[in-house]
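Only one protein chain is missing from this complex, and each of the others stays in its spot.
A and B label the chains in the order they appear, each numbered from 1.
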Amino acid sequence: MLEVKGLRKVYQAGGREVEALRDLTFTVDRGELVCLVGPSGCGKTTLLRCVAGLLDPSGGEVEVDGKAVDGPPPGMAVVFQEYGRSLFPWMTVKANVELPLKQKKVPKPRRAELVEQSLDAVGLTGNADAYPWQLSGGMQQRVAIARAVAYEPRTLLMDEPFAAVDAQTRADLEDLVRSLWKRLDVTILFVTHDIDESVYLGQRVVMLSSSPTVVQDELTIDLPAERDQLTTRADPRFAELRTKVYQQIQLAKKGA
Amino acid sequence: MTRFRPVLLGAAGLAGLLLVIELAPRTGLVDERFLPPASRILAALAREAGSPAFWAALGDTLVAWALGLAVAAGAGVLAGLVIGSVPALRALTASTVEFLRPIPSVALIPLAVLLYGTGLGSTLMLVCYAAFWQVLVQVLYGVADVDPVAFETARSFRFSPWARVRYVLWPTALPYVFTGVRLAASVALVLAITAELVIGSPGLGKEIAVAQASEAVPAMYALIVVTGLLGVVINVAARFSERRFLAWHQSVRGEI
Partner (left out) sequence: MSFMRKIGYAVGLPLILFGLWFVLSSGSESFYAPPLGTILTAFGDTWTWPAIRADVLPSLLRLAAGYLLAAVVGVTLGVAIGLDRRLRATVEPVLEFFRAVPPPVLVPVIMLFAGIGDAMKVIVIVFGCVWPILLNTVEGVRAVDSVQLETARAYGVTGPARITRVILPSASPQIAAGLRQALSIAIILMVISEMFAASNGLGFTIVQFQRSFAIPEMWSGIILLGLLGFGLSLLFRLAERRALRWYEGLRAAQRTR
């Protein structure tokens, strides 16, 4: 369960105040997959960093499982957009996945098990000893997802994770997220600027206005739980939903 | 406010250093004969500044530095361009360069003394030797950095060899030349003062040796401060002119 209440963030830039987030309130229920979508430059990443406890909000509050966030909460994992910078290039894939577990003081046999399972789950069996930079972009993002999965989080934050991979890889990774979510029973907050992606992935889509950001609208995605790239995207209901989201985003851009 | 605070802190740092040097000998923390208080060092500095011998020594050091640097830079650039643009020559000289470069220039001190005694020649020999490699190696990097596509473009338009050097090779190598000269400038100062100190050729280094031999400790410290300031001035001037001359260049590169 994730609650964002009246969140506000003001940056100081050269003596000037820039209001990035004005007043954001929404919740993500336990086990839900919610997509956050908004026009570019609307402070999505700022919001996510506040939720992750990496940034102190100027006002309002974030609660995870009933506890106010004032630093990265335990049981939360983050997948960053910049996979190339988020993975440590001096460590092998295995060491990258294992490091957070070592910090959590997970015993060694269990660590090995978790690393292996998570690499299997993202389809990277056999790449454990490679270095991240020896892999393609899509595979690097899979490593980052494996690292998050192995951490056994209750909440998973994903910050435009597929913005920098090619379209086909992207479709595969979207399906990977759906299947992991169903298997692992985690709460996922997925930030994206891609409207189709948000409708395809989410149970619910929260639309943000342009900066200074407020919640523009929310929409429940009543598509069947079994989704796949072919039939779901061809579903007339999918088209209706994406049109609705699109209209709201256009409105948001005009500042309505 | 954010602009001048680092300057303020830096000034506080310098003031703190002076205070420590003033108080440590006065409170008996270190022996006053070994480290005189800052005020006495500054007084000695003022005394030096009033003596013609000091200015003559400073002049000698600067002449040796400038002459040595000019010779080394000229030779280094010329050799670098020739060696760098002929692949066979480059392959042939690579091992020799790699062998000669790390030879500590101070190894040549006895030889310089035999050949030139305690004259300017000794200093020049060491300065040139040490500074030459800095320039040469950078120019070689620079020539290797020439975009093959640019070079082939020039060839397909039937540029003469001279025009290829003038319009393709030289502009690419120029930032590297600057880096090489900047590195060489500080190395040249170190070697000039070292030669004067060890061999006794005229200059600041010799004055330091004389002050040490006559146990004029404050004067010795004052002269060392002068060498440090000289080094700072050369570093800052080199960096400034590099930035100034290469402001147009997209590849003004970071620190080596």
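To be clear about the criterion, contacts are C-beta pairs under 8 Å (C-beta built on N, C-alpha and C of every residue); 3 or more make two chains touch, one makes a residue touch a chain.
This is a predicted model, so every value here is computed, not measured.
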item: Chains in view that touch the one left out, judged over the entire complex; value: A, B
item: Hidden partner chain, touching residue among A:Phe80, A:Phe162 or A:Phe238; value: A:Phe80
item: Where the unshown chain meets subunit B, residue by residue; value: 5-6, 9-14, 16-17, 30, 33-35, 91-96, 98-111, 113-115, 186, 189-190, 193-194, 197-198, 205, 208-209, 212, 217, 220-221, 223-224, 227-232, 234-235, 255-256
item: Residues of subunit A (touch criterion as defined above) contacting the omitted chain; value: 49, 52-54, 72, 74, 76-78, 80, 82, 85-91, 99-100, 102-104, 131, 133-134, 147, 151
